[in-house]
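A protein chain is absent from this complex, but the other protein chains hold their places.
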Amino acid sequence: MASFNARITMPAEAKAGEIVEIRVLVRHPMDRGGQVDAAGRVVPRKILNRLTVTYVGEPVFRYDMHTGVSANPFVSFTTRAVETGDLLFEWREDGGATFTRTARLVVT
Amino acid sequence: MSAAGRALAIVLLALAGTALADEIKPGSAFLSPQMQRQQEDEARNPGWLWVEQGEELFDRRDGTTPACLSCHADPRQSLRGAAARYPQVDAASGKLINLEGRIEQCRVDRQKQPAFGYESQELLGLTAYVASLSKGVPLSVSAEGAAKPFYEAGKAFYQRRQGQLNLACTQCHDRLVGQKLRGDTISYGIGTGYPAYRLEWNGLGSLHRRLRACSLGVRARQFDYGSDDYLALELYLAVRAKGLALEAPGLRR
Partner (left out) sequence: MAAGAAGFALAALPASTQAAAPPALAELIARVTEGAVPERSKISFDIPQLVENGNSVDVAILVESPMTEADHVRWIHVIAEKNPFPDVARFHLTPRSGRADIRATLRLATSQKVAVVASLSSGGYVMADADIVVTLSACIDGG
(Lines give C-alpha, C1' and ligand atoms only; values in the text may rest on other atoms or scores of the structure.)
Protein backbone atom coordinates (compact mmCIF):
# COMPACT_ATOMS: atom_id res chain seq x y z
CA MET A 1 0.00 0.00 0.00
CA ALA A 2 1.32 3.31 -1.03
CA SER A 3 1.79 6.08 1.46
CA PHE A 4 -0.88 8.71 1.94
CA ASN A 5 -0.26 11.65 -0.29
CA ALA A 6 -2.22 14.85 -0.83
CA ARG A 7 -1.94 17.69 -3.32
CA ILE A 8 -3.59 20.89 -2.10
CA THR A 9 -3.83 23.64 -4.68
CA MET A 10 -4.86 27.15 -3.63
CA PRO A 11 -3.54 30.67 -3.98
CA ALA A 12 -0.75 31.53 -1.52
CA GLU A 13 -2.13 35.03 -1.17
CA ALA A 14 -5.55 36.67 -1.31
CA LYS A 15 -7.15 40.02 -0.50
CA ALA A 16 -9.33 40.20 2.61
CA GLY A 17 -12.87 39.22 1.70
CA GLU A 18 -11.86 37.52 -1.52
CA ILE A 19 -13.32 34.07 -2.16
CA VAL A 20 -10.58 31.54 -2.85
CA GLU A 21 -10.97 28.13 -4.46
CA ILE A 22 -9.24 25.22 -2.76
CA ARG A 23 -8.60 22.04 -4.73
CA VAL A 24 -7.65 18.83 -2.98
CA LEU A 25 -6.44 15.62 -4.60
CA VAL A 26 -5.55 12.73 -2.34
CA ARG A 27 -4.06 9.32 -2.92
CA HIS A 28 -6.20 6.59 -1.45
CA PRO A 29 -7.69 3.40 -2.97
CA MET A 30 -11.06 4.03 -1.25
CA ASP A 31 -11.66 0.28 -1.01
CA ARG A 32 -15.41 -0.06 -0.89
CA GLY A 33 -15.22 -3.62 0.42
CA GLY A 34 -16.46 -6.90 -0.95
CA GLN A 35 -14.15 -7.22 -3.96
CA VAL A 36 -11.91 -10.25 -4.27
CA ASP A 37 -8.21 -9.56 -4.70
CA ALA A 38 -5.71 -11.51 -6.83
CA ALA A 39 -5.08 -13.94 -3.95
CA GLY A 40 -8.79 -14.71 -3.60
CA ARG A 41 -9.30 -12.79 -0.37
CA VAL A 42 -12.22 -10.48 0.17
CA VAL A 43 -11.00 -6.90 0.47
CA PRO A 44 -12.48 -5.20 3.55
CA ARG A 45 -13.98 -1.74 3.27
CA LYS A 46 -11.38 0.92 3.92
CA ILE A 47 -12.13 4.42 2.78
CA LEU A 48 -11.36 7.92 3.88
CA ASN A 49 -14.73 8.74 5.40
CA ARG A 50 -14.27 12.38 6.27
CA LEU A 51 -12.23 15.43 5.36
CA THR A 52 -12.47 18.36 7.77
CA VAL A 53 -10.96 21.73 6.98
CA THR A 54 -10.41 24.46 9.54
CA TYR A 55 -9.06 27.93 8.83
CA VAL A 56 -7.22 29.47 11.81
CA GLY A 57 -9.16 27.09 14.02
CA GLU A 58 -12.62 27.74 12.55
CA PRO A 59 -14.34 24.90 10.68
CA VAL A 60 -14.95 26.03 7.10
CA PHE A 61 -15.65 22.80 5.21
CA ARG A 62 -16.44 19.17 5.81
CA TYR A 63 -16.73 16.36 3.28
CA ASP A 64 -18.48 13.18 4.42
CA MET A 65 -17.41 10.41 2.07
CA HIS A 66 -19.13 7.08 1.58
CA THR A 67 -18.31 4.17 -0.70
CA GLY A 68 -19.60 6.11 -3.71
CA VAL A 69 -16.60 8.45 -3.71
CA SER A 70 -13.95 7.61 -6.32
CA ALA A 71 -10.51 6.21 -5.63
CA ASN A 72 -7.89 8.96 -5.32
CA PRO A 73 -10.67 11.46 -4.80
CA PHE A 74 -10.68 15.08 -5.89
CA VAL A 75 -12.74 17.80 -4.26
CA SER A 76 -12.85 21.55 -4.63
CA PHE A 77 -14.63 24.10 -2.47
CA THR A 78 -14.37 27.79 -1.63
CA THR A 79 -13.67 29.90 1.44
CA ARG A 80 -13.53 33.60 2.11
CA ALA A 81 -10.08 34.98 2.93
CA VAL A 82 -10.36 36.61 6.37
CA GLU A 83 -6.92 36.57 8.01
CA THR A 84 -3.43 35.26 7.44
CA GLY A 85 -3.06 31.78 8.83
CA ASP A 86 -3.10 28.05 8.31
CA LEU A 87 -5.77 25.91 6.81
CA LEU A 88 -5.67 22.52 8.46
CA PHE A 89 -6.87 19.53 6.44
CA GLU A 90 -7.64 16.39 8.38
CA TRP A 91 -8.72 13.09 6.80
CA ARG A 92 -10.21 10.28 8.84
CA GLU A 93 -9.91 6.71 7.57
CA ASP A 94 -12.05 3.71 8.46
CA GLY A 95 -10.41 2.16 11.50
CA GLY A 96 -9.61 5.53 13.01
CA ALA A 97 -6.31 6.55 11.38
CA THR A 98 -6.02 10.25 10.60
CA PHE A 99 -3.83 12.19 8.19
CA THR A 100 -3.24 15.91 8.32
CA ARG A 101 -1.80 18.58 6.06
CA THR A 102 -1.62 22.34 6.39
CA ALA A 103 -1.54 25.12 3.83
CA ARG A 104 -0.91 28.78 4.59
CA LEU A 105 -2.99 31.61 3.21
CA VAL A 106 -1.54 35.11 3.41
CA VAL A 107 -4.26 37.76 3.46
CA THR A 108 -3.38 41.25 2.30
CA MET B 1 -22.59 -8.53 -52.90
CA SER B 2 -25.38 -6.04 -53.47
CA ALA B 3 -24.73 -2.64 -54.96
CA ALA B 4 -25.35 -1.07 -51.58
CA GLY B 5 -22.93 -3.52 -50.00
CA ARG B 6 -20.28 -2.69 -52.60
CA ALA B 7 -20.79 1.02 -52.00
CA LEU B 8 -20.38 0.49 -48.26
CA ALA B 9 -17.24 -1.55 -48.79
CA ILE B 10 -15.79 1.23 -50.94
CA VAL B 11 -16.61 3.83 -48.29
CA LEU B 12 -15.00 1.69 -45.59
CA LEU B 13 -11.89 1.21 -47.73
CA ALA B 14 -11.74 4.93 -48.33
CA LEU B 15 -12.03 5.57 -44.59
CA ALA B 16 -9.27 3.08 -43.89
CA GLY B 17 -7.08 4.82 -46.46
CA THR B 18 -7.73 8.17 -44.81
CA ALA B 19 -6.75 6.82 -41.42
CA LEU B 20 -3.48 5.48 -42.77
CA ALA B 21 -2.64 8.74 -44.47
CA ASP B 22 -3.40 10.80 -41.37
CA GLU B 23 -0.78 12.17 -39.13
CA ILE B 24 -0.43 9.93 -36.09
CA LYS B 25 -1.95 11.49 -32.98
CA PRO B 26 -1.34 10.70 -29.30
CA GLY B 27 -3.85 8.87 -27.11
CA SER B 28 -4.93 12.12 -25.49
CA ALA B 29 -6.32 13.32 -28.85
CA PHE B 30 -9.05 10.69 -28.45
CA LEU B 31 -10.16 11.85 -25.00
CA SER B 32 -13.09 14.11 -24.24
CA PRO B 33 -12.13 17.80 -23.97
CA GLN B 34 -12.76 17.58 -20.23
CA MET B 35 -10.31 14.71 -19.78
CA GLN B 36 -7.78 16.50 -22.00
CA ARG B 37 -7.96 19.53 -19.70
CA GLN B 38 -7.71 17.34 -16.62
CA GLN B 39 -4.65 15.55 -17.93
CA GLU B 40 -2.82 18.86 -18.21
CA ASP B 41 -3.98 20.10 -14.80
CA GLU B 42 -1.48 19.08 -12.11
CA ALA B 43 -4.04 19.85 -9.41
CA ARG B 44 -6.51 17.44 -10.98
CA ASN B 45 -4.62 14.62 -12.73
CA PRO B 46 -4.08 11.95 -10.03
CA GLY B 47 -0.95 10.77 -11.89
CA TRP B 48 0.89 13.63 -10.21
CA LEU B 49 0.41 11.90 -6.85
CA TRP B 50 2.72 9.18 -8.19
CA VAL B 51 5.12 11.72 -9.67
CA GLU B 52 5.41 13.22 -6.19
CA GLN B 53 6.13 9.81 -4.69
CA GLY B 54 8.77 9.26 -7.38
CA GLU B 55 10.44 12.59 -6.65
CA GLU B 56 10.64 11.70 -2.95
CA LEU B 57 12.24 8.35 -3.77
CA PHE B 58 14.61 10.03 -6.19
CA ASP B 59 15.85 12.39 -3.47
CA ARG B 60 15.96 9.82 -0.66
CA ARG B 61 19.11 8.17 0.70
CA ASP B 62 18.74 4.71 2.21
CA GLY B 63 21.56 4.40 4.79
CA THR B 64 24.86 4.47 2.91
CA THR B 65 23.17 4.08 -0.48
CA PRO B 66 23.55 7.15 -2.63
CA ALA B 67 20.27 8.74 -3.71
CA CYS B 68 19.40 8.94 -7.41
CA LEU B 69 19.96 12.65 -6.90
CA SER B 70 23.58 12.02 -5.84
CA CYS B 71 24.49 11.19 -9.46
CA HIS B 72 21.65 12.94 -11.31
CA ALA B 73 21.99 16.39 -9.78
CA ASP B 74 19.52 19.01 -10.98
CA PRO B 75 17.32 16.41 -12.69
CA ARG B 76 15.02 19.05 -14.19
CA GLN B 77 17.95 19.97 -16.39
CA SER B 78 20.10 16.85 -16.45
CA LEU B 79 17.31 14.36 -17.14
CA ARG B 80 15.17 16.55 -19.37
CA GLY B 81 14.67 14.57 -22.55
CA ALA B 82 16.11 11.33 -21.14
CA ALA B 83 12.76 9.51 -21.12
CA ALA B 84 12.19 10.48 -24.76
CA ARG B 85 15.09 8.23 -25.81
CA TYR B 86 13.68 4.97 -24.38
CA PRO B 87 13.52 2.09 -25.11
CA GLN B 88 17.16 1.85 -26.17
CA VAL B 89 19.83 -0.81 -26.38
CA ASP B 90 21.92 -1.07 -23.25
CA ALA B 91 25.53 -0.82 -24.42
CA ALA B 92 26.91 -3.16 -21.75
CA SER B 93 24.49 -6.05 -22.15
CA GLY B 94 23.31 -5.53 -25.72
CA LYS B 95 19.74 -5.90 -24.47
CA LEU B 96 16.84 -3.62 -25.17
CA ILE B 97 15.71 -1.80 -22.04
CA ASN B 98 12.97 0.70 -21.38
CA LEU B 99 12.84 3.45 -18.78
CA GLU B 100 11.58 1.06 -16.10
CA GLY B 101 14.46 -1.30 -16.90
CA ARG B 102 17.03 1.50 -16.71
CA ILE B 103 15.75 2.66 -13.32
CA GLU B 104 15.82 -0.90 -11.95
CA GLN B 105 19.34 -1.35 -13.36
CA CYS B 106 20.52 1.78 -11.54
CA ARG B 107 18.88 0.59 -8.35
CA VAL B 108 20.45 -2.87 -8.42
CA ASP B 109 23.87 -2.22 -10.00
CA ARG B 110 24.69 1.21 -8.65
CA GLN B 111 22.62 1.63 -5.51
CA LYS B 112 23.05 -2.05 -4.53
CA GLN B 113 19.43 -2.28 -3.50
CA PRO B 114 16.86 -4.98 -4.28
CA ALA B 115 14.85 -4.30 -7.42
CA PHE B 116 11.46 -2.68 -6.83
CA GLY B 117 9.75 -5.04 -9.26
CA TYR B 118 7.81 -4.18 -12.41
CA GLU B 119 4.50 -2.46 -11.67
CA SER B 120 5.38 -1.85 -8.02
CA GLN B 121 4.11 1.52 -6.82
CA GLU B 122 7.69 2.63 -6.20
CA LEU B 123 8.88 1.85 -9.73
CA LEU B 124 5.74 3.41 -11.21
CA GLY B 125 6.37 6.52 -9.13
CA LEU B 126 10.01 6.83 -10.17
CA THR B 127 9.20 6.13 -13.83
CA ALA B 128 6.41 8.70 -13.78
CA TYR B 129 8.70 11.25 -12.15
CA VAL B 130 11.55 10.74 -14.63
CA ALA B 131 9.09 10.71 -17.54
CA SER B 132 7.44 13.90 -16.27
CA LEU B 133 10.83 15.65 -16.54
CA SER B 134 10.53 15.15 -20.30
CA LYS B 135 6.94 16.32 -20.57
CA GLY B 136 6.58 18.08 -23.92
CA VAL B 137 9.86 16.70 -25.32
CA PRO B 138 9.40 14.99 -28.72
CA LEU B 139 10.15 11.27 -28.78
CA SER B 140 13.46 10.47 -30.46
CA VAL B 141 13.99 6.75 -30.19
CA SER B 142 16.45 5.08 -32.50
CA ALA B 143 15.53 2.16 -34.76
CA GLU B 144 19.00 1.98 -36.23
CA GLY B 145 22.20 0.10 -35.46
CA ALA B 146 21.96 -2.20 -32.49
CA ALA B 147 18.26 -1.33 -32.13
CA LYS B 148 17.37 -2.51 -35.64
CA PRO B 149 16.68 -6.20 -34.91
CA PHE B 150 14.53 -5.22 -31.91
CA TYR B 151 12.64 -2.73 -34.03
CA GLU B 152 12.03 -5.38 -36.68
CA ALA B 153 10.81 -7.81 -34.02
CA GLY B 154 8.44 -5.19 -32.63
CA LYS B 155 7.12 -4.35 -36.08
CA ALA B 156 6.52 -8.05 -36.79
CA PHE B 157 4.66 -8.36 -33.48
CA TYR B 158 2.51 -5.35 -34.38
CA GLN B 159 1.60 -6.81 -37.75
CA ARG B 160 1.08 -10.41 -36.69
CA ARG B 161 -2.44 -11.74 -36.16
CA GLN B 162 -2.80 -13.11 -32.63
CA GLY B 163 -5.19 -14.76 -30.26
CA GLN B 164 -8.65 -16.21 -30.56
CA LEU B 165 -9.91 -13.09 -32.31
CA ASN B 166 -7.02 -13.44 -34.76
CA LEU B 167 -6.32 -9.74 -34.82
CA ALA B 168 -3.11 -7.82 -35.42
CA CYS B 169 -2.48 -4.47 -33.71
CA THR B 170 -2.31 -2.79 -37.09
CA GLN B 171 -5.83 -3.86 -38.08
CA CYS B 172 -7.37 -1.55 -35.49
CA HIS B 173 -4.65 0.96 -34.68
CA ASP B 174 -3.84 1.87 -38.28
CA ARG B 175 -6.93 0.96 -40.27
CA LEU B 176 -9.83 1.63 -37.90
CA VAL B 177 -8.59 4.68 -36.03
CA GLY B 178 -11.43 6.99 -35.03
CA GLN B 179 -14.06 4.25 -35.16
CA LYS B 180 -15.94 3.11 -32.09
CA LEU B 181 -15.23 0.00 -30.07
CA ARG B 182 -17.94 -0.15 -27.43
CA GLY B 183 -17.70 3.18 -25.63
CA ASP B 184 -14.16 3.87 -26.80
CA THR B 185 -12.74 5.57 -29.86
CA ILE B 186 -9.93 3.54 -31.42
CA SER B 187 -6.64 5.41 -31.17
CA TYR B 188 -3.30 4.98 -32.88
CA GLY B 189 -2.04 2.94 -29.94
CA ILE B 190 0.58 5.49 -28.96
CA GLY B 191 2.29 5.10 -25.58
CA THR B 192 3.49 8.66 -24.99
CA GLY B 193 1.14 9.12 -22.00
CA TYR B 194 2.52 6.18 -20.02
CA PRO B 195 2.82 5.59 -17.16
CA ALA B 196 -0.76 6.81 -17.17
CA TYR B 197 -3.55 7.13 -14.66
CA ARG B 198 -6.33 5.02 -16.09
CA LEU B 199 -9.82 5.36 -14.62
CA GLU B 200 -10.34 1.67 -15.33
CA TRP B 201 -7.42 0.88 -13.01
CA ASN B 202 -8.14 3.47 -10.32
CA GLY B 203 -4.42 4.06 -10.39
CA LEU B 204 -1.23 4.57 -12.35
CA GLY B 205 -0.02 1.80 -14.64
CA SER B 206 2.79 1.13 -17.07
CA LEU B 207 2.58 0.78 -20.84
CA HIS B 208 3.17 -2.96 -20.42
CA ARG B 209 0.09 -3.19 -18.21
CA ARG B 210 -1.85 -1.50 -21.00
CA LEU B 211 -0.38 -3.89 -23.56
CA ARG B 212 -1.41 -6.83 -21.39
CA ALA B 213 -4.96 -5.45 -21.47
CA CYS B 214 -4.73 -5.27 -25.30
CA SER B 215 -3.54 -8.88 -25.47
CA LEU B 216 -6.37 -9.97 -23.22
CA GLY B 217 -8.81 -7.96 -25.32
CA VAL B 218 -8.02 -10.00 -28.45
CA ARG B 219 -7.78 -13.13 -26.32
CA ALA B 220 -4.14 -13.59 -27.11
CA ARG B 221 -1.29 -14.60 -24.87
CA GLN B 222 -0.44 -11.99 -22.27
CA PHE B 223 3.31 -11.56 -22.07
CA ASP B 224 5.13 -10.77 -18.84
CA TYR B 225 5.87 -7.27 -17.67
CA GLY B 226 9.25 -6.34 -19.14
CA SER B 227 9.21 -9.31 -21.54
CA ASP B 228 11.28 -9.16 -24.73
CA ASP B 229 8.08 -9.25 -26.80
CA TYR B 230 6.54 -6.15 -25.17
CA LEU B 231 9.90 -4.35 -25.09
CA ALA B 232 10.26 -4.82 -28.83
CA LEU B 233 6.67 -3.69 -29.35
CA GLU B 234 7.28 -0.66 -27.11
CA LEU B 235 10.28 0.22 -29.30
CA TYR B 236 8.23 -0.10 -32.48
CA LEU B 237 5.45 2.05 -31.02
CA ALA B 238 7.96 4.67 -29.89
CA VAL B 239 9.64 4.85 -33.29
CA ARG B 240 6.21 5.08 -34.90
CA ALA B 241 5.44 7.99 -32.53
CA LYS B 242 8.68 9.81 -33.40
CA GLY B 243 8.27 13.54 -32.89
CA LEU B 244 5.21 13.30 -30.66
CA ALA B 245 5.60 14.96 -27.28
CA LEU B 246 5.84 12.92 -24.11
CA GLU B 247 2.78 13.56 -21.99
CA ALA B 248 3.28 11.33 -18.93
CA PRO B 249 1.59 11.11 -16.56
CA GLY B 250 -1.29 10.73 -18.98
CA LEU B 251 -4.94 10.42 -18.05
CA ARG B 252 -6.87 7.66 -19.79
CA ARG B 253 -10.26 5.99 -19.49
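By letter and in written order, the chains are A and B; residue numbering begins at 1 in each of them.
Rule of thumb we're sticking to: a contact is a pair of C-beta atoms (placed from the backbone, for glycine too) under 8 Å apart; a residue touches a chain by one contact, two chains touch by 3 or more.
Because the structure is predicted, anything quoted here is derived from the model rather than measured.
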Omitted chain: which shown chains does it touch?
A, B
Specify the residue from the set A:V75, A:L88 or A:V107 that touches the hidden chain.
A:V75
Contacts of subunit A with the absent chain, listed as residue ranges:
19, 21, 23, 30, 32, 38, 55, 58-80, 82
For subunit B, which residues reach the chain that was dropped from this view?
32, 34-35, 38, 181-184, 186, 199-202, 209, 212-214, 216-217, 253
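Assume only the chains that are shown with their structure count from here on.
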So what's the Cα centroid distance for subunit A and subunit B, whole Å?
31
Interfacial residue positions of subunit B with respect to subunit A in the complex
42-44, 46, 48-50, 52-53, 121, 125, 197, 202-203
Please output the residues of subunit A touching subunit B within their complex, sorted ascending.
2-3, 5, 7, 9, 23, 25-27, 29, 70-72, 74
